[in-house]
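So that we are looking at the same thing, I have put the structure below in C-alpha cells.
Here the complex is missing a single protein chain, while all its other protein chains stay put.
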Amino acid sequence: MDSTYLLQQIVNGIGLGSIYALVAIGFSITYSILRLINFAHGDILMIGSYCALFIFLSGKVPLVVGLLLAMGFAALIGMLVERIAYRPLRTASEESMLITSIALSILIENLGILTVSAQPRKFVFPEVFAKNHELAGVTFNNMTILTVGVAVLLMILLTFFVKNTRLGTAMRACSENIGVARLMGIDINIVVAIAFAIGSALAAVAGIMLGGQYGRIDPLMGFIPGLKAFVAAVIGGIGSIPGAVLGGYLLGLFEILLVGFLPIEYTGYRDAFVFILLILVLLLRPNGILGSAEGRKV
Amino acid sequence: MMNLQKKKLYTLLALVALFVILFICNMLLSPYHMRIINLVGINIALVVSLNLTNGFCGVFSLGHAGFMAVGAYVAAILSLPLVKKAIILPELPKWLGSVELSFLPSLIIGGLVAAICALIIGYPVLRLRGHYLAVATLGFLVVIQVVITQLQDFTRGARGINGLTQYTNTWWVWIFTCITIYVVWRIINSAYGRGMMAIREDDLAAEAMGVNLTKYRLLAFCVGAFFAGIGGALWAHLITVVTPLSFSYDRTFSLVVMSVIGGMSSITGGVVGASLMTLVPELLRNLEVGITVGGISIPPLYGISQIVLSVVLIIVIIVRPKGIVGSREFSWNLFKKKKWNTMNQMEN
Partner (left out) sequence: MLELNNVNLYYGRIQALKNVSLSVREGELVALLGANGAGKTSTLRAISCMHPIKEGSIHFSGTDLTKVPAHRLVDLGIAHCPEGRQVFGRLSVKENLELGAFRRKDKEEVKRDLEWIYSTFPRLVERRSQSAGTLSGGEQQMLAIGRALMSRPKLVLFDEPSLGLAPLIVEQIFDVIKKIKEQGRTVLLVEQNAFQALGIADRAYVLETGTIKLEGTPEQLLSNEEVKRAYLGG
C-alpha cells in the first residue's frame, strides 16, 4: 500500500468521523444527564436533513440560514420528544427508557414514511461543493471541507458553552449528580431540554452533511449512522463530550480503513466489524477511552 | 386453595378444549385467518421465551430476532428438498447439499444451533448490566444480519431462500406453544427459577448469597434462544420464505412490544401481549393498503401499524410500566377466589 492511498483513506475517515462525532455528542450529553440511550437520536438526524431539503427547495435562502433553520427545527423536535416521552420516565428503569427510545425511533421513521414517503429524495448541495481539490495526491471536495470545518467549529462552540457559561456549568453539575444539582437550585427540566436541543441541532448538521455526501436522503437514513454514533460514544467513553468526539473520529477512521484495506469480499462485513468492536469495547473497557468509572449503587 | 389433582385436571381439560377449538377453526376458517391464528401461537411461544430472559432473569436482550434468524435459516437449509436445494443453493458444501431432513429434526437442530450461538455470545456479553447488555445484544443482531446477507453460498444473501415447504400447520404451532409455556413454567417454578428471580431483584445480593450469576443468566439466555430458534423455523415454514429482513430490528422490537405490553415477568403477560399485539396490527394492516369505511375511502397509510404500535408502547410504559398483566400469573384459583394470584401464592 502506498502512503498516498493511506492518506486518502485517512482524509475520508476524518470526513465520516466528523459526522459520527456530531451525532455521538448528542448521545453522550443526554446519557450523561439522564442515563438514557436515546435511540431516536439518529432519527433527529433524518428530520434535520429533510428540513434542510425543504428549505433548499422552497426558496433561495443562503446556506448558513438554511443550516441554522434546520438546526433550530431539529432542536425543537428534540425538546418536544423529551417533553412528551422522556420526562414522564425520569424515575423509570434504564430499560423502560431504552424501550421508549426504540419506540420513538420507530415512530419517527414511520411518521417520516407516512408524510414524505419511503422513496429516497435527491439531496443536492450547490455545485461549488462538488469541486475537487488535490493536495499531495489526495483528493477531497468542498463538501468534505465544509463537513469537517462546520463540525470542528461547532465542537469548539460547544466546549466554550460547557466550560464557560453558567448553564454549561449547570449541565456538567447535572451530569455528575442530578439530585444535588437540584439542591443548588438548578431546574433539571431546563438543563435536560437544553441538552436535547444541543444534541438534536448537532445531529441535524450531521444529517445535512451526510445527505450532502451521499446525494440522497430517506426516512430510514438515520438509523444506522445513529447506531454507529452510539458505538462511537461508547468507544470514547459515553457521557464525556471529548470522548464522543474522539470516538467519532476513531470509528470513522476504523470503518474507512477497514473498507480500504480489507479484501473486497469482506467489505460487506463492515457493519458487523463495527458492532463486534462495540461488544469488545463494552467487555474490555466499558467506560471507553475517556469515560470515568460509573459508580454503582449497592 | 384447590388441590393439585384438580388443577391438573382443569389444565388438561383446558388443553383439550383449546385443541378442539383449533380443530373446528381449522375446518371453518379461511387460510388467511388460520395463518393469523398460527402467528398468534408462534408469537406467544417467542414472547414467553423472551420473558424468561428479559422478564424473569432481568437480562434485557434485544437479540431474540437474531436467534430466530439462526433457527429459521438452519432449519430451512436442512429441510429444503434436495431438488430445490440443488437449484437454489448450488454452492452449498457437499455435506449440507446432500441432506434433506424431515421437519422435526430440522426444527430441533435449528433451535440447538440458536442455543449454541446464545452460549457463544452470552458467555462474554452476559457479564454486562442493564442497557449495556441490551446494546450488546442489539449489536449481535446486526452482526447476524450482516453475516446472513454476506454468506451467499448458504443463504442467497439479501434475496433470501424462498419456496420452502409449508410444513408448519396449526398442530405444529400450538403443540410447540404449549411445550414452550410448560417448559418456561417448570423453569421458573424450580430452584433455578428462584435463582433467576433473585438475580433480577438484586444481582449483587444474589451473587453475594452464592447464586452463580453468569451460569443462571446463560441458562435462561440459551433456553430463550432455543425456543426463539424453533419459533423462527416454524415462522419460516409458515411464510415459506426467509430473508435477512424477516428477522430485523423491527421483529425484535415487535417482540419486545408484546412482552412489555403484556407484562415482562409473567407467562400470562406474554400470552396476553403476544395475542393482542399480533391481532391489532393485523387489523391495522388493512389501513396500509387503503380501505373504505362507510363510504369514506381512506387512502393507504403506509407505516400506520408501526406508528400505532410505538405510540401504544410509549403510553403503556408511561401509564402502566409493568404491562397489562403485571407480574401476576394466571391460576385456577382465580375462579374460586375471584382474584388474581401472585406467583408465590400459587406455589403454596
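For clarity, chains are labelled A and B in written order, and residue numbers in each chain start from 1.
Throughout what follows, a contact is a pair of C-beta atoms (placed from the backbone, for glycine too) under 8 Å apart; a residue touches a chain by one contact, two chains touch by 3 or more.
Bear in mind the structure is a predicted one, so any value in this text is a computation, not a measurement.
Participant: By the document's own contact criterion, which visible chains does the hidden chain reach in the full complex?
Facilitator: Displayed chains contacted by the hidden chain, ordered by label: A.
Participant: With the missing chain put back, one of A:83, A:121 or A:172 would touch it. Which one?
Facilitator: Answer from the full complex: A:172 touches the omitted chain.
Participant: Can you work out which residue in A:188, A:276 or A:289 touches the chain that's missing from view?
Facilitator: A:188
Participant: Over the whole complex, note the residues of chain A touching the chain we left out.
Facilitator: 166, 169-170, 172-173, 176-177, 179-188, 292
Note that in this section only the chains that are shown with their structure count from here on.
Participant: Can you check how far apart chain A and chain B are, centre to centre, with Cα atoms defining each centre and the answer in Å?
Facilitator: 33
Participant: Spell out the residues on chain B that touch chain A in their complex, using ranges where they run on.
Facilitator: 60, 124-125, 127-128, 130-132, 134-136, 138-140, 142-143, 146-147, 149-150, 204, 249-250, 253, 256-257, 260, 301-304, 306-307, 309-311, 313-314, 317-318, 321
Participant: What residues on chain A touch chain B, complex-wise?
Facilitator: 37, 85, 88-89, 92-100, 102-104, 106-107, 109-111, 113-114, 117-118, 223, 227, 230-231, 234, 268-272, 275-276, 278-279, 282-283, 286, 296, 298
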